[in-house]
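Below is one structure. I have some questions about it.
With one protein chain withheld, the remaining protein chains of the complex are depicted in position.
Letters A and B mark the chains as written, and numbering starts fresh at 1 in each.
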Amino acid sequence: MKVTKLGALAVGAALVLSACGPGATTAPGSAGGGGSKGTLKIAIDLPLQGSDKQSSDPMINGIKLAVKEASAASTAGTDFGGYALTVDPILDDALNGTHDPQTGAKNMQTAVADPNIVALIGPLNSSVAKAEIPITNEAGLLQCSPANTNEGLTKPEFGALDIRKAHPDKINYVRVVTTDDKQGPAAAQFIIQVLKKTKVYVIDDTETFGKGIADNFVKEFQAEGGTVVARDGAPKTTSDYTPLLTAAKAKGPEAVYFGGVTGTGGGIIRKQMAQVGMGDIPYVGPDGIQDGTVETSGTFLNIAGAAAKGSYSSLAAIGDFPAKKDFDAKYTAEYNLAPTGYSATGYACAQVVLAALKAVLKTAPSDMAALREAVRASAVNPATNYDTILGTIHFDANGDTSQLIVSFYKAPDPLKGDWVFDSQVDFGAKK
Amino acid sequence: MTTPTAAASPRVAGPIRLGRNARIAVASVVFLAVFYAFIGPQQFANALTLGAIYALIALGYTMVYGIIELINFAHGDVFMTGSFVSMTLLTRIILPVTGLTAPIRDIVPLLLVLLLVFALTMPIMGLIGVTIERFAYRPLRNAPRVAPLITAIGVSFILQNLALIIFGPASVNTPQLIAPELSVNIADATVPYINIFIFVLAIFLMVALNQFVGRTRLGRAMRSTAQDREAAQLMGVDLNLTIAITFFIGSALAGAAGVVWGLYLGSVKWDLGFNGGLKAFTAAVLGGIGNTTGATLGGFVIGFIEVGAASKGFSRWSEAIVFAALIIVLVFRPAGILGQQLGERA
Partner (left out) sequence: MTATARGRSPNPIRRGWSRISELAAAHHSVSIIVGMAIVGALLPILARVPPFNQFQPFNAWLDGFSNAGTFVLLAVGLNIVVGLAGLLDLGYAAFFAFGAYAYAFGASPFSGNDFPFLPMLLVGAVVAATFGVLLGAPTLRLRGDYLAIVTLGFGEIVPIVFLNAEPYTNGTNGIGGVYKPALPWSPPFDVVQFTLLNPWPFYVLVLLIVTFTLIFSYRLQDSRLGRAWMAIREDELAAAANGINTVTTKLLAFALGASTAGLAGVFNASKLTVVSPDQFYFQVSFTVLTMIVLGGQGNIWGVALGAFVISTLQQTFLKTLNQFFQAINFPALHLGPVTVDLQHVNFTEYQFLLFGIALVLMMLLRPEGLFPSGRRRRELHTADEGPEPSPTGLDASGELA
């Protein structure tokens, strides 16, 4: 009893002491580059716990790399009006091990309250974005997401005006990846045109992203003349998919489309497909299953193991970008890690923010609020073109990227390393 | 030959009267036939496998409830822990030391490794179960009923989050010792050997348990404790030992379920125990909590409900259906299919 009381006391003391620690604003990714007028901050909001972290880390690395390079290239901060740049704070929108809209919303309060934050990069999950955009929109803070694909975040016909209610015409949220109404249909075209399969079984994880993208997939697949033999939804708590797969197999699908991420069943489904004798049927999933190498524990390729052969994943961005080789080399030199598709999108978001800053800071801002507004206005201006690592892009009237490319990757064969770029579908070129 | 089952409330049922047995057997056969017709042979095999695993877990719930009237909320997580223990044993010790790789295709080494992993995992889980009982439940044996239930929730959190911290949030691969593609054709269905193995093993363990409870001294002590704790104590039953053994056996069975889960599906995850445990608990209630035969039946019923829902396109509702079944049974027949009406005990 006494011991426990002491223990409780110690914990209590630790908590109290922690209050005396430094603020939440220790700069974890501050970069050099000089500058005498002070520091401008680029904030990040991504989930840093659980399986989401595997997607967030490459983005953070990409962002930091871009800011570091820009700072180094700017002698004494001249490119940025004499200001130094830093990536700070890195906010965690996860609670209890998974992304959480309420936590994201609270993080936005932190971000908008700091006048030195000129832009925010994030979040990873569309459901979090839905709770965040109303706040950043009201504050007029530029937010660039390297990963959100839900069409409802930007497009009025999917209800985006309800989210940016404060200033419906003052766009503050942009993204460098294209939307689910492109990514899902792209997968449908990929299966019909590249894989040449017309009968598909569709399963989703019943969550916002997974179900949304599967719905879009189904619409396009049927429009292109394909048949959806069965459609199921299994929540992420499912661990035995064999009854579903057995039932689906009986209907004779030639391909399987999964709407969801690895953490909600992507890898296990592929593994169990092999078990019920569907291992030779191609399996296609969205960017949520493109989460790292065979050797990294917990990734799609790792969990599916030998069954991963014949799997394809899409990325809602260009996979075969012109400077890929250079970028991969730079990234590997900096972090001693192989970049993922998300490293490039994080890097691109940072490039957009940096370019907007550079343009705005040619003239000195009157105050921080004016600077923030100028950065936002400049970034979302459809007339501004950005040379990013992904190619030259601009944002349309809703903040969506002009680059409507979805790329497809296939599982490596032999099973070693990361996904291999296969092909890409460009919606921009078609129209 | 012992306890008359018609008396008061036999929470751990021993061998029961033939008339009753016959009725159960007939009902079971009818039930199986209906489901077979409903879902077809292939899904029938899936359901039997899943049901066998639920039944193994349900036994632990029912035994513990029978003897100390505690819903051992942490039991599902004991099952989950068992799956991680067996995964660790296999990947870190057994396979590296023997130099074998999964799947093992030679029958003798395969059987030896299987034997080894069960022989290690089950006692380890049994001891974990006994430890949990000793430190989390025993001090509260005479407290109001919600107190140990809340402790059990706490233990459940602890086990889950230890697994989460140690093994990470993602699914972890575990070796499938029996090659999943090896199968045999039975009645239009392609049944993998692993499914047959799980079913046979589960039935074997359940029969062994029934014999133990029905025919041994310790089993008799368990049954008498379940009927009247104080009277049993007066008759010389060592209460603490009997309860500890109940926890040992229940947890060991959950450990066995954990092993077969890994062998069957090839991956384990930290949150496996919550849903698996709830479904197994539903099975125990369905069968009449405190009744081991009932738990077995209940496990298969839940397996069939789940597989039936999935195979008929109700996958989005399958969890809701299982829980709705639980609520309906609890509301209309709280004693379950086989249990007697227990009435309110404060």
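The rule is simple: contacts are C-beta pairs under 8 Å (C-beta built on N, C-alpha and C of every residue); 3 or more make two chains touch, one makes a residue touch a chain.
Since the structure is predicted, the reported quantities are computational estimates derived from the model, not experimental observations.
Participant: Where does the absent chain make contact, in terms of the chains shown?
Facilitator: A, B
Participant: Quick one: which of B:Ile24, B:Leu89, B:Leu110 or B:Leu164 touches the chain that's been left out?
Facilitator: Touches the omitted chain: B:Leu164.
Participant: Where the complex has a chain not shown, which of A:Gly82, A:Pro134 or A:Gly277 is the residue touching it?
Facilitator: A:Pro134
Participant: Tell me, which residues in chain B touch the chain that this view leaves out?
Facilitator: Touch set of chain B with respect to the missing chain: 69-71, 136, 139-151, 153-158, 160-162, 164-165, 274, 278, 281-282, 285, 316-317, 319-320, 323-324, 326-327, 330-331, 334, 344-346.
Participant: Which residue numbers on chain A touch the omitted chain?
Facilitator: Against the left-out chain, chain A lists 1, 4, 14-15, 17-24, 26, 48-50, 92, 94-97, 101-103, 105-107, 109-110, 112-114, 127, 130-131, 134-135, 138-139, 150, 152, 159, 161-163, 165-166, 206-208, 211-212, 235.
Rule of thumb we're sticking to: only the chains that are shown with their structure count from here on.
Participant: Where on chain B does chain A make contact in their complex?
Facilitator: 42-43, 46-47, 50, 164, 168-173, 180-181, 190, 192, 264-267, 269, 271-272, 274-276, 306-307, 310-313, 315-316, 319
Participant: Per the contact definition, I'd like the list of chain A residues that touch chain B in the complex.
Facilitator: By the definition above, chain A touches chain B via 49-51, 54, 97, 206, 230, 232-235, 237, 239-240, 242-244, 246-247, 250, 262-263, 267-268, 271-272, 274-275, 277, 297-299, 302-303, 305.
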